[in-house]
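Excluded from the complex is one protein chain; the other protein chains are retained at their positions.
For chain A:
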Amino acid sequence: MDRAEVDTTIRKLAEPFNKKGVAITETTTFAADLEFDSLTVMDFVAEIEDEFDVIISMNQQAEIENYGQLVDAVHKLQAN
């Protein structure tokens, strides 16, 4: 799957969690812009992990602050 396809899939998974309908760009942050709390993060990450059959450990999550970084990370993980 190329980066654009990964982006499309994640964007779709993010929809139900994006309660305020924030327009998501590469630089949209999960904590400040989307206001995800720790429980939302867990559910969102679980959906992505199941969809792509990957593990995004908490160590990796700590490095991901915005949407673009998430797409990059998942793109790299599913390519392996």
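Some observations on this one:
Here is the rule we go by: a residue touches a chain if its C-beta (ideal position, glycine included) is under 8 Å from a C-beta of that chain, and two chains touch if they have at least 3 such contacts; residues count from 1.
The working rule: contacts and distances are computed from a predicted model.
Of "ABC transporter permease subunit", "Triphosphoribosyl-dephospho-CoA synthase", "Aminotransferase class I/II-fold pyridoxal phosphate-dependent enzyme" or "MbtH protein", only "Aminotransferase class I/II-fold pyridoxal phosphate-dependent enzyme" is the UniProt protein name of the chain excluded from the display.
Residues of chain A that touch the chain left out of the display are 37, 39, 42, 46, 49-50, 53-55, 57-60.
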